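The other protein chains are all here in position, but one chain of the complex has been omitted.
Naming follows writing order (A and B), and every chain is counted from residue 1.
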Amino acid sequence: MQELLGILGSFVLFLGTLFLLLGGLGLFRMPDTFTRIQAGTKATTLGTLLTLVGAALIMPAWAIKLFLILVFVMFTNPLSSQYLARAAHRAGIKFRAHTDHLAEDGEDLA
Amino acid sequence: MSETGVPTRLFAVLLLLWLLLNATLSLESLVVGVVVAGIVAFFLSASLSYLSGYRFTPASLAATLGFLGYFLVELVKSNLAMATIVLQPRLPIDPAIVRIRTGLKNPTARLLLANAITLTPGTLSVELKGEWFYIHWVVATTNDIEETTRTIAAGFERYLEVMYG
Partner (left out) sequence: MVDLFLVLSGITVALAFGLALYRFVAGPLAVDRVVAFDTLTIISVTGIVLVALAANRIVYLDVALVYALLSFLGVIVAARYLEGGE
């Protein structure tokens, strides 16, 4: 039984690393900062989710600690991306967009 | 939103986290955990009020499960969409920053909505200002506020409104 779970887990883990690779590729190929953030954050979040679930299937005794890492990453990864996106926009970097409502409304910020 | 239960709730969450991290129930770790969690909960409950506002009702718990399920499906969809973009040689993107309107007031609910938007197909929260969220959209199809709100946020808001009222 554990044998089977281990094989399933290692497969899920491998699938997760493929998503990490996708994130790396997105970071490599995308043309501007915002699209890079998008590609990076989505793929790495799902990638980390899958690798940690896979590791938990291989080592069920580690499940609690892996779950804590998972919860932490699921909260902080999108948060740091948003924070970076906001910083980039406030710093006034150039980027591709056919509409920018945020610039139209002005950045009078709290 | 009663403010009286906040330190107690914070204490419970901190202690639980501590015990999970230690993965033991030995007397020393229990004593240290109770003391530290007590001090933190006593002094920081005002600034760490993110645990307040969640409604502990059956409907709310059901909404939480619904939120998680919907979120996971959207996360997978978003990755497949991103994969089809990144793997194509000519990168079919058409980005824009659009605004959407949300009725959510609770800070935790707004954080969860912003995070969820970031992880769902082609969207990234850039700025939160009052009722307006500014969203970077990789393949922007429309500029209409009503329609973008419906496409991007409505699915999550439905659950968050039940969870945080």
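The criterion applied here is as follows: a contact is a pair of C-beta atoms (placed from the backbone, for glycine too) under 8 Å apart; a residue touches a chain by one contact, two chains touch by 3 or more.
The model shown is predicted, which means the values in this text are computed figures rather than measured ones.
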Whole complex considered, the hidden chain contacts A
Touching residues (missing chain, whole complex) on subunit A:
6-7, 9-11, 13-14, 16-18, 20-21, 23-25, 27-28, 33, 36-37, 40-41, 44-45, 47-48, 51-52, 55, 58-59, 61-62, 65-66, 68-69, 72-73, 76-77, 79-81, 83-84, 86-88, 90-91, 93
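In this section, only the chains that are shown with their structure count from here on.
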Touching residues on subunit B, where the partner in the complex is subunit A
17, 20-21, 23, 75-76, 78-79, 82-83, 85-87, 91, 93-99, 111, 114-115, 118-119, 122-127, 129, 132, 134, 136, 138, 140, 143
What does subunit A use to touch subunit B in their complex?
19, 22, 25-26, 29-32, 34-35, 37-39, 41-43, 45-46, 49, 64-65, 68, 75, 78-79, 81-82, 85-86, 89, 95-103, 105, 107, 109-110
